[in-house]
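Excluded from the complex is one protein chain; the other protein chains are retained at their positions.
Chain nomenclature is as follows: A, B and C, assigned in order of appearance, with residue numbering initiated at 1 for each chain independently.
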Amino acid sequence: MQAVIAQHLTYSYLEKSKNRAIDNISFQVREGEFWAILGHNGCGKTTLARHLNALISPQKGELVVAGLDALANANIWKIRKACGMVFQNPDNQFVSSVIDEDLSFGLRNFGVSEEEIPNRVKVALEAVGMAGYEKRSTHFLSGGQKQRIAIAGVLAVEPDILIFDEVTSMLDPEGRRDVLNTMQRLRERGKTIIMISHYIEEAILADRMMLLHDGKILGIGTPGEILPDIELLNRTGLTPPMAVRAYYDLKAAGITLKECPLTNEELVEGLCQLR
Amino acid sequence: MSITLDSVFYTYAPGTPYASAALKNISFTVEKGEFVGIMGKTGCGKSTLIQLIAGLLTPDSGAVLLDGKNINDKNYDRNELHRKVGVVFQHPECQLFETTVERDVAFSLKHFGWSKEKVQSAVERALTMMGFDYEKVREKSPLEFSGGEKRRIAIAGILAAEPEVLILDEPIAGLDPLGREAFLVLVKRLNEAGMTILMISHNADALAEYAERIVILKDGMLFRDGVTREVFSDMDELQKNGIGVSEARQCAALLAERGFDVAKDTICYEDLLKQMIAIGRGQQ
Amino acid sequence: MNKMTTVKKSIITAVCIALCVVLPQAFHAIPNAGSIYLPMHIPVLLCGLICGWQYGLLCGLAGPLFSTLITAMPPMAYLPPMMVECAVYGCVAGLMMKLVHTGKVYADLYISLVAAMLAGRVIAGIAKAVIFMPGKFGMAMWTTSYFVTALPGIVIQLVILPTLVFALMKARLIPLRYSKEA
Partner (left out) sequence: MNQLPTGMYQPGTSVVHQMKANIKIFCFLILTGAVLMAETIWGYAVLVLFSGCLIYFSKIGLQTALSSVRRLIWFLIIIFVMNLCFYGPENPWIKIGIFAPSYEGLMQGVHIAVRVILMMVIGNVLMVTTAPLVLTEGMETLLLPLKLFRIPTEQIAMILSVAMQFIPTLFEEADMIKKAQIARGARFDSKKLLDKAGAVMPLVVPIFLAAFKRADELSLAMEARGYRTDMARGQRKFGMPTGFEWLAIITCSILCILQILCL
């Protein structure tokens, strides 16, 4: 089953403008896949993400999310239920300063019964590793914890697809690790995850990745296919991971590793294998 | 211009449940022209520290000295402090408010008594330095620009005053890779021209590459203060305390684990690469 | 930017209510700020101008109330007349923006603001005379407390509020009133 099917999506904020936020985007995400969408600021990542959550309806092209046609107005709320979205700034996502109140927000919106709400809240908090935080205030949490609560708020509605729109960009390294670990856990539970980021290191975790530049797709493939292509990364305005850079610099010095490493572990392994 | 903190103590909101980020007995001196990186976990007191240096907070006890003069003395000239110490806060783009870019950048020059020509040339210089075409942007509203551009305009507003000390709080957080690189190169250039730089960052790679000295705070106390190379060489201890080290340093540690001979003070990519080439050649 | 959804108007109202609490505190260090700048009126008027009369009304009622609850300022005894005054500000500002369409944003804003500030002061004065302090609140006291001491505040608000509206339009946080201006 395909979680997302996008065909020739095109969108511009000012109608009839030549300045397109996204331009002729086509891709398919299979259920349970972890996608990373990368590009520099203003490349159209966020516009694309908002399409997937029906915050923006497609101007041109076709989009099917979780089997629902995004062009049909009647599907908007169904899509938002099936496809949750977590945003960049953890402070701007809470509707209540009491955690369980905030988590019940989405549930009440989608008509979950009052009896079921406490249980759903509990399960969602456990899933992000914040069990027992129901009655706490959001104001005394660290950035990473806040973002995990925001994820729990989306998770409580039990969506099949989760979109993370630069959720780590305002966090410190510890918070980032926290949130990335949470994503990994969700992926193991079979959720489809689409992560938008400009940290190339985060893309290494993904099954497939997409490079966006000026609203156009420059490349789609596995990290193993995309990341070693330094020329492509440069065109997108990204810098390659250190291991990839080292691979080419070593090659230039006459040392060729068996295959291009993506992580430092693989790089060290590669050096060992020269023996 | 040298900055000295002499056994500074500070408590936030004493006696309330919100009491936080206290500084305890902080002493160190930054000499003119240094590039100092400041690290520490969120809530360790980094931001308090720079606010004390900028004279925005007054220490409970101890003194903050600029060129040997206590900035909290009654007869210390605050205007001089604001002129000599430029502070780029986190998300500086939030400070913009004027109707045109030119007026906003010139805002901090208002009280200097400079001539119109001097103000204009300072504004032009600062905007050009931040990569703008002065004539093109001067009449535009600063609010119309994109996030990254706004940040550059705001920073131009600080640089226009030609401060001797530049304090930066997480200046590259949220920028994309190219923006990050360009900004760090610019800061390095300013530093080479004699400006003292204090930069708070979580980005250990950036600090490893550019800062000469690292100060690390932990729970409001000075945890490390030393040459970048030496501070980062103690990787295990830092990581145990929640401080990340540069990627090159981590990679060097991985190599050492596998029995390769790698110097402990390998913190930049260039150093690492040289040693990896040596290792590779040895292997072959 | 297109028209604002009701969700967005609601949340703008919420931040304006929050600013009724925050702004007076932010002005704290400025001498006499409370009586000169009347900081609590700014978010209320702005909310009315941008979101409409219902939202302005709510902001005018809830803003002072929250401020009393959280910062204990204004004191409980001043709260009811203050709520009436602010509610009228927000409400009238919103109504006037709906009724007045001169084709110039500045003109619309000035007319709406002046009308709102006059109406608020008149109605708060009547309310005080009739309900809150019957017998002791006369014409002389009303003119003094609402106009003479507040005059600088009125002038300052006529400068601040249009500037704010324009800044928000420029930053594309609220839609343009007339598509040509910007």
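The criterion applied here is as follows: a residue touches a chain if its C-beta (ideal position, glycine included) is under 8 Å from a C-beta of that chain, and two chains touch if they have at least 3 such contacts.
Predicted model, so just to flag it, every value in this text is computed and none were measured.
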Give the labels of the shown chains that the missing chain contacts, considering the complete complex. A, B, C
Hidden-chain contact residue, picked from the options A:5, A:112, A:220 or A:253: A:112
Which of B:9, B:28, B:107 or B:134 sits in contact with the chain that's absent? B:107
Even though one chain is not shown, chain C touches it at residues 5-8, 10-19, 21-23, 25-31, 36-37, 42-43, 46, 58, 62, 66, 69-72, 75-77, 133, 135-136, 152, 155-156, 159-160, 163-164, 167-168, 171, 173-174
Need a quick check: the contact residues on chain B for the chain that isn't drawn. 12-13, 16-18, 51, 54, 56-57, 79, 82-83, 85-87, 89-90, 92, 94-97, 107-111, 143, 157-158, 161
Chain A residues that touch the omitted chain in the full complex: 53, 55, 77, 80-81, 84-85, 87-89, 91-98, 101, 104-114, 117, 138-139, 153-154, 157
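In this section, only the chains that are shown with their structure count from here on.
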Counting only chain pairs that touch, give me the topology of the graph as line, ring, star, complete or other. line
With chain centres defined as C-alpha means, what is the inter-centre distance between chain B and chain C in Å? 40
Can you list the residues of chain C that touch 2 or more other chains? none
Which chain B residues sit where two or more other chains touch them? none
Chain A residues within the chain B interface of the complex: 40-42, 142-143, 169-170, 172-175, 198, 200, 237-239, 242-243, 245-246, 249-250, 253-255, 264-265, 267-268, 271-272, 274-275
Which residues, counting only chain C, touch chain B once they are in their complex? 167, 170-172
Please give the residue numbers of chain B that touch chain C in the complex, ascending. 97, 141, 143-144
